[in-house]
Each structure stands twice: as structure tokens, then as C-alpha cells.
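Just below is one structure, and these are the notes that go with it.
The complex is shown incomplete by one protein chain, all other protein chains being positioned as in the whole.
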Amino acid sequence: MDSALIPKGVKRCPFGLFLVWIGILQIPFLIGVIAYLVCWGLALNQTYLNNNYPFGLWIAADLGIIALGGGAFFTAFLRYIIKIDELKNIVNFATVIGVMCYAAALGILAVDIGQPLRGWHIFWHANVHSMLTEVAFCISCYFTVLLIEYLPLVLENREINKFGFPRSFAHHLHEAMPAIAAIGVFLSFFHQGSLGGVPSVLYGRPFAYREGFLVWPWTFFLFILSAMACGPCFTILITRITETFAKKQLVKRNVIDILAKISGWLLGGYLVLKIIDTISWGVSLAPSVGAPAGSFYANQPYGWWVLITEVGILGIIPCIILLSTRARQNQPLLILACLLNCAGIFMNRWIMSVQTLAVPVMSFDKFFSYHPNWAEWASTLMWVWLSAIVISISYRYLPIFPQEKELNPL
Amino acid sequence: MFPFIFDWVSDASHFVFMGTLYAVMGLLVIALHYCGIRAFFDWLCKKGQHEH
Amino acid sequence: MKEEHGHRPGKKTYKYGMVIDLDKCTGCGACMVACMAENNISFRKDETNKLVSNFWMRVYKITNGRSFPDTDVCYIPRPCMHCEGHGHHHHTPCVSVCPACATDYDHETGIVSQIYTRCFGCRYCMAACPYHARVFNWWDPSWPKGMEKYLSPDVSPRMRGVVEKCTFCHHRLQRARNKTYSEGRREIREDEYQTACTQACPAGAITFGDLKNPEHKVHKLVEEGKKKKIAFRLLEKLGTNPKVYYVSTKDWVQKAADVYLGEEGKPVTHA
Partner (left out) sequence: MKLDRRGFIQFSLGAGAGITLSPLPWKLTDDFSIWTQNWPWTPVPRTGEVTHVNTVSKHCGSGITLRKVGDRATKIEGRKGYPVNDGGISIQTAADLQLLYGPWRVPGPLRRVGKRGSGHWENISWEKAIGDVVQKLSDLRRKGKSHTVACILGSDRGTVPQLFSRFLKAYGSPNFIRTASCDDTYELAMSLMQGAAASVAYDLEHAKYILSFGCGLIEGWGSTVRVIKAHSIWRSGNLKERATLVQIEPRLSNTAAKADQWYPINPGTEGALALGLAHVIIKKSLYHTDFVENHTFGFEDWTDDSGRRHIGFKRLVLKKYSPNAVSRITGLSAKKIVRLATAFAKADRPIAVWGRGKGTTSGSLYECMAVHALNALVGNINKIGGVSTLPEVATETWPKVDQDHIARTGSGMPRIDGAGGSRYPFTRYLPERWPQIVNGHKACLIEALLVHEADPYYTTLDSAAVARAFDRIPFVVSFSTLMDETAYHADLILPNPHYLERWEDAPTPTGLQVPILGLVRPVVSPQFDTRHAGDVILTIAKRLGGVVGDAFPWEDYETVLKETIGDKWDTLEEAGYIEEADYTPPVWENAFATASGKFEFYITAFEQAGMKINKDLQCLPHYEPAQPEGNPATYPLILIPVELTRLANGAVGNPPFCMKTLEETELKKNDLFIEVNPKTAAKYRLSEGQDTMLETPRGKARVLVHLFEGIMPGVIAIPKGLGHTAYDDYLAGKGVNTNSLMGVTEDPISGLSATWGIRAKLTRV
């Protein structure tokens, strides 16, 4: 039925089946839409956020998603600036994932802020000293960049490409892509870092506070590095999931191996710096405000296990797997490493945002625990379902995977 | 934020920060227009070729 | 940071602040209610969940954590600290993070203000404040029929989704300024600008004034308290540099002002 739209030379499932698949994905998606409407309509009392936890799942998810979306900018960086040519076979898909990650980040911010209709104030009345302003600016600009990067893919759809103007436009965009990608990389570096700055400039919160280089706290650099380390893993993960659902190989293993290896090295570097940072915080900053490092891990569920899990299980283990050629080429192990790496980044972002707020600062302050409620979960996960839908459609109708034809001859 | 907004302060931070933003936005707009215009001319030429 | 703002050279500056005598404070709560009445603070049918409750001035009840009959209790009223902040740039924790310039440190008065109509509710400032002085409007405020009659036109009622906090009754400063100008004076007298909580406190435990002015009671109290080693501020070690001082002769209360001690110091001293 829709065969005219499907790229030439590839096979896709029957249209009916595709509709069923999209239909299934729509159910949780619609629940998410309801959560959005509830939060917008009845205000944020519909969540478990409160004055002690002004930041919750949403902000943690935002930080995490953007780190995962780092795969887009980093792959683009490697492809267009470092010029690792092999990566052209995955950069399209990395872009699609990036678009959805950033759309999700913006979408979640839209429900997280109390007055979404006044969201434009961040641009109009910008406070240039706020990390959040930097984040907002860079994210919006970078989202535009991602859309521009995604645009040629759409224009290359078989039917659209029949028209002269779109075809030509796509062609020129491709030509300009290195320049655009360079802008994107520049933006990404900054906002990944600024996100690290978001919790770390809060000197009223000694758990997250860090000193640093010029205006940037150390976590600024840690966040950039960790996003670069985990983004490619996320790209690998999503590629493999897509392959599973498509029931065929879409990207050659050597491409994936390059990404995994780079990821491993970066993760290793990140971990070294992270450990140095944690130790120096523990021996100098924390005691300087009158609290031993242990006191920040005294409230259950935020005990020492948090640090061990984050750095050890979700950091060192995937790092070892990704660095060892043999382990890396063992597919289940690679998937495990990617999973652990991505979970690690999420945990890190949760700790930096939510645990930061959980630790009582005043001695007479009570510890309260927080967990997200259904509305927060549904609205956050909504982006997962929406992304699945967008990826499904993109995969079906757009030439995302250049190696697909070669790997799956009809 | 524009220089005519109440909150504007003419200091280094504002110049650097807002300057960068406008530069980035400008570059993107220029790049898009450049591609668009080139495509438009391509299209015009092709149209011309067809008519010939 | 924003020296150009407000900090006009040659212009006289003030440093409004508070001294709260915890020996005198009885925890009666009149300051809280006076604040709510003065600032059109909303209320709801169920206000027992303090995590979503709207308080600009909150009185904490703390205990020394010892068992019967050595227990002791102290009340700590906590308005906004109007922090002067880190370094010489007056890098107030909450002001520097606000992405929309919805809160500002006024260099002329030392008051941290909040523009409700500009705030879009990102709550970053709340994350920045270790005192929980900032509260969010989780609900659209509403008043039972007839009760909106007591709302004061000096403070605009807020709407849902924005952050608000104690402003040291900034509108009263405005009122005092208007009065002095209309009377052709330049200086606001100490008694002409007092916050609602100061005025209401039956114990006279709260003193408000210009910390820089040696004639003002607050200045004297701080000096005296420092000399006797009974004056302190909350979380002094963080360097937030608050303008609210406390005075207590009780050792354990002075200690409770410091950062959370975690397990070994027997954690929270909250009743």
C-alpha cells in the first residue's frame, strides 16, 4: 500500500503489520499525553515534586537523555571533523536518535516548568550568568541543528526526492553539513558542560558543589566527557534494538566496533577524572563546610552503595569490556557493556540532581525521600514511545542505513 | 534578550554570551538560506533546461 | 556581577537585615500568620504536608535529641536570609542561577527580590537555596468566597507555577520611601521600615534594620552578640553570607546552625 514511499532495494514488513506496531506504541504514548494534559491543566501538584524536591525525575531524565543524545554530536564530530569515514554508515541514525533525545529534553522541560506559557522569558529576560540559560540556548540551537541534519534524510525519501527543489536542497545541505555539524559540536560541548554546571554551581548544596576552571566547575568537563563516553554506546544500543525488531543486520560490525572502542577509552578517561574529583571533594570540599563525606551518604536509600554502583558496576565494568577487543566483539557482552554504561549515566545524572536535593543541609532539616509518581513516569516515558514511533517511521521510509542494501540483498 | 530589553547590561558577559548566540543563530540562518537559494537556482536552471 | 545595576557610585547603600533572639522566641507563630496576612499568602484546606505548603516565614522546632527529661526544644524562625553571597560580587545562591532574571539582589538595600510575573517556574533557585526559603505555587491560589476582601493591594497575589519567598516586606520599604520623600526627608527612620513579622512578634524577638548603620538596633545586637559569642548565622560555613543573624545562649542551638552532621552527630535534631 505504501510501497511507493519505501526506499528502493530494501524490504519492509507489510503495511498492516506496521500499523499494528504503531498502534501498540500509541497506547503508552497516549497515557503520556494524558499525563501531560493533567500536569498542564491541574498544575504540578499532580506530581510528587515538592519544595524539598523542586527537581525530580524530569530534570534527572533531562540530564540523562541529553547525555545519551550526545551520541549524535559526538558521532558527527568524529565523522565530519575527525573524518572517520566509516562512521557515515551510522551517523544518520545517530542523528535521528539525537533529534528525538533533544525533542524529549525540550518536551520534558515544557511540562517541568510551572508556567510553560512563559517559557520564552528564558530568552527574553535571559540571565547570562545562569547555567540554565546557557543550557536552554544551546539545547534550542542544537535542536535546530539536529533538525537541519535530519532534514536531508526526509528529503531523500523516494517520493519527495522526485521533486527537483527538495532533491537539490538536500544535496546542498549535505554539502554544508560539515559546517553545520561543526556548529552543532560547538554547541553540544557547551551545553553538555553547562548541564554539569547546573548542580555544581549550587554552593548552598555542598554535595554537588564543585570549584573549577574559570567560570566552569569541574563537573562541566566531567559531563562533557561522560556524554561523549556514553552517547556512542546508546547509539549502538538503539541500533542493535532496531536490528532486532527489523530482524536483519543494518550496520556492519566494524562500524560498531569503532564506536565501542572510542567509547571505552573515553569512559576510562572519564572514570579516572571522576574518581579524582570524588576523592578531592571528599577530602577537601566536604569537610570544609563542616560535614564529613560520609554524612552525605547517611540517608537511606542514598547510602555508599550509590557511589559504588555508579562508579564501579556501571562504570568500571563496562569500561573494561569496551576496552578489551575480545570482550567487545562478543555481542552479548557488548550489549551488556552498553546497557551498563547508559544506566551509569542515568544514575550519575539522578545523583547529581535528585540526591543533591535529598541531602539535608541544615542540621534540623529532615530527610524526606522522593519517588516519581505515575504522571512523572508516564510523561517521561512518553518520549520513549514517541521516539520508537519516529524511528520506526524513519526506518521504514527514509534511507537511514546506507549499508542495509549491501547487507541484505533482495 | 535584546540590547533594548530592560535587563540588558552592556558588560563582557552579555557581549560574549549573547554575541555567541546571535552568531550561531546567524550562521544557521545563513547556511539554510544559502542551501535554499542554491537549490532554488538549480531548480530554475533545470526548469529552463526543460523548456529549452 | 551586576555592579552596574543599582550600585550607583555615590549613592548611599543599606544592608537590611534581621537579628532573631532565640532565647526570646517562644514559637508562638504570630510572625508566620502576620507574614501570611501581610503578603496575601494563599492557604488550603489541608496544609499538613509542609513539603507543598506555602510559608515565607517558617518557624522550625528543633530538639537537642536527648532523652527524657534532658530533652530541650528551641524554635527557629526562618525568613529568607537575603544572602549577600559568595565573594565580593554578591553571588547570591538563588539570584545567580535564575535563568530569567526573575530574582535580583538589590545592591542599594541588600534585599533579594522576586518578580512573580517573570518567573516561569523552573525552580532552579529553590534547588540553590539550602534554607528552603523559597516555595513554589503547586496550586492556583484561591480564597473562599468573601475572603478576598482582606487581600492587600500592596502585594500582588501570585498565580500557580511560580516561585515566591520572603521579600523583607519590600512594599513597606517602598511605602516608607514615599513617606520620607513626601515629607522632604532623605533618610528613612529605623521605625518607618519594619517587616510584618518584626512588628507582630509579641516577644520582640525579631529586630530589623540596617546592619551597616551603627545607630540601628540590629547593628548593636550583632556587635554585642559577636562579642559574647552568642550570635551566629545559619550554615555560615557555606559562605552564603546571610543577613539574618540569630542569638542564643544555648550551646546546642548554636551548634544546630551548622551543616547537617549525618550519622555520627546523631542526625537530624528535628522534633
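As written, the chain order gives the labels A, B and C, with residue 1 at the start of each chain.
Simple rule for what comes next: a residue touches a chain if its C-beta (ideal position, glycine included) is under 8 Å from a C-beta of that chain, and two chains touch if they have at least 3 such contacts.
Bear in mind the structure is a predicted one, so any value in this text is a computation, not a measurement.
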item: Partner chains on view for the chain not depicted; value: A, C
item: Residue of C:M18, C:M32, C:C80 or C:C94 touching the missing chain in the full complex; value: C:M32
item: Candidates C:C83, C:C98, C:M159 or C:L238 - the one touching the absent chain; value: C:M159
item: Contact residue for the chain not shown (choose from C:T13, C:S53 or C:S113); value: C:S53
item: Of C:D140, C:E187 or C:D251, the one touching the omitted chain in the full complex; value: C:D140
item: On subunit C, residues whose C-beta touches the chain left out of the figure; value: 21, 23-24, 26-30, 32-34, 36-38, 40, 43, 45-50, 53, 55, 59, 61, 63, 65-69, 71-75, 117-118, 140-153, 156-159, 196, 199-205, 249, 271
item: Interface residues of subunit A (partner: the chain not displayed); value: 115, 117-118, 120
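We adopt the following convention: only the chains that are shown with their structure count from here on.
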item: Pair joined by the larger number of C-beta contacts - A-B, A-C; value: A-C
item: Computed distance of Cα centres, subunit B from subunit A, in Å; value: 27
item: CA centroid of subunit A to CA centroid of subunit C, Å; value: 39
item: Sequence positions of subunit C contacting 2 or more other chains; value: 101
item: Numbers and ranges of subunit A residues touching at least 2 other chains; value: 124-127, 129, 133
item: Subunit B-facing residues of subunit A, complex; value: 123-129, 133-134, 137, 141, 144-145, 148, 164-166, 168-169, 171-173, 175-176, 179-180, 183, 186-187
item: In the complex, subunit A residues that touch subunit C; value: 43-45, 49-55, 112-116, 118-119, 121-122, 124-127, 129-133, 136, 198-199, 201-206, 288-292, 294-296, 298, 356-357, 359-368
item: Sites on subunit B touched by subunit A in the complex; value: 1, 5, 7, 13-14, 17-18, 21, 24-25, 27-28, 31-32, 34-36, 38-40, 42-43, 46-47
